[in-house]
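Input: one structure, supplied below.
Excluded from the complex is one protein chain; the other protein chains are retained at their positions.
Right, chain A next:
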Amino acid sequence: MKKLVWLLFLSLFLVLVAGCSYENPESASSEPEQSGEEGEGTSDTSTADIIKVGLDVDAGSMDPRLAKDTSAARVEELVYDGLVRLNANLEPEPALATEWENPDETTWIFTLREDVTFQDGEPFTAEDVKYTFDTILDPDFQAPYLSLYEPIKSVEVIDETHVKFNLKEPYAPLLSYLDIGIVPKHIAEKGDVLSSEPVGTGPYKMVNWEKNNQINFEANEDYWGGTPKTPKITYFIIPDNTTRVAALESGDVDFVHSPLSPQDISRIEKNDEFKVEKTQALGFTYLNYNMKNEILSDVKIRQALSHLVNKNVISEEIYQGMDSPGKSPLIPASWAYTDNVPEFEYDPDKALELFAEAGWEDTDGDGILDKDGKKLSLTLSTHSEDPNRIQIVEYLQNEFTQVGVETEVLTNEWPTFSTSLMEGNFDIGLVGWLNLVGPDRAMYNQFYSDSGSNYGKYSNARVDELLEKGRRVSDQAERTKIYQEAAKIVTEEVAYDVLLYQGYIAMYDKNLNGFEIHPTGSLYGLKDAELTN
């Protein structure tokens, strides 16, 4: 009996399976269209209606005022517009503001684009601009980049298409930070809706977000900058660097970009199916010296340690040329960049001389330098998420130890490591800065005495003066001189040892045309891209 029941079940199952068909419902429905096109004698190449992008992390909050992770920025670039947009040279270009004037040092007046609507159909007005910045400036709103906007005293609506920014003091970097997305007041007022359902004026609308999996966008046909060329874009979240590149190779995604593993890049470069584009990114990787450490407070020691770092080896061997050897906090992508800063070339003998000048010698013959009975002992720390950075600290440990600096390596995951930086609980930290859209962003918070991100407690009155002045002066040529002088001082005094200028790399299907890479990693350019089959 039992056997009979099983047999019945099995045959029923087989009949069901045999009765089923197998066809892709999407291709079945789109077939007639394709044959029609061919009948009309169009060319053989057709354009894909979707571009698939692989990203490393899921977005946090998609509200541009609260966004702080890179994926949220990638969403913001498609969904929102700022008053300005930074071009590839990081100069502000008109976006929602068509022009601006600076009648006096503390006033900026922006003329807004007319006939712009949000993706829900409501018109964009000056009230939205005021609301966006009022909320950012409200400390209770918890905007992560509040400090960048703090010099703004108030934002006034002059009329529907004009807004006035009143500043507390002259603030030249302001324009660089006004690319932040303008949110619709009528939606944002209702509560925290925009974090997961963003609505902006940008080229694409977000249609759905499957957390940890994918974010889907659809072209905004009413976009003031013209309808985007490709109807759909999907961001897939693929945390593992190697899997992300494998997905590109297998055709599951069409586009991936930094962060990437150096080994994967060299493999894709050899493959004709893909384009690999590189540019300087807006970041650098550096050693942060803690001035509160008794040994490191001596500039000679910091200079000696700099002579032990072979940046070419780090760039070529560890990063395989992906990131280039660095010099100062003014990155090559910046308008204030200079090559003319003090350089501490790799020279262990010179390092030993400097150690000796500072009074450190190996008096007891144990292979470790000492002074007044105290050993020259330091800890090099970094975070464990980045295997390349772990390799750097291990390489440096070897170099330091060879000349007699007892070096301990400490790697912790990011929350632990960043807390130790904030608390000043480190000797030498290997860390990086991203998104340095201007010299103020690269230097003020980092080197101004008592500033929040000045982890090493570096302090120099002249540098403070220059950094203040850099914010007040509006002439770019003069600002360039100011920041270059500041960069020379901090490099000479080795507040940071900038090891690498980070590179930005995008790798994509060779049939993807019209996309221009941007040093911030912006994907706004996808609106002009199309993928031919």
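For the reader, a short list of remarks on this structure follows.
Note that in this section a residue touches a chain if its C-beta (ideal position, glycine included) is under 8 Å from a C-beta of that chain, and two chains touch if they have at least 3 such contacts; residues count from 1.
Please note the rule applied: contacts and distances are computed from a predicted model.
One subunit of the complex is not drawn; among "histidine kinase", "NADH-quinone oxidoreductase subunit M", "Manganese transport system membrane protein MntC" or "ABC transporter permease", its UniProt record names it "ABC transporter permease". Among A:P239, A:G321 or A:P387, the one in contact with the hidden chain is A:P239. Residue A:S420 is the one among A:S297, A:T338 or A:S420 that touches the chain missing from this view.
The hidden chain makes contact, of the residues A:E210, A:E408 or A:E478, with A:E210.
For the chain missing from the display, the contacting residue among A:S453, A:S474, A:N511 or A:T532 is A:S453, taking the whole complex into account.
In the full complex, the hidden chain is touched by chain A at residues 17, 19-25, 54, 57-58, 60-61, 68, 139, 142, 144-148, 192, 195-196, 210-214, 236-240, 242-244, 246-247, 249-252, 385, 412-416, 418-420, 422, 433, 445, 451-453.
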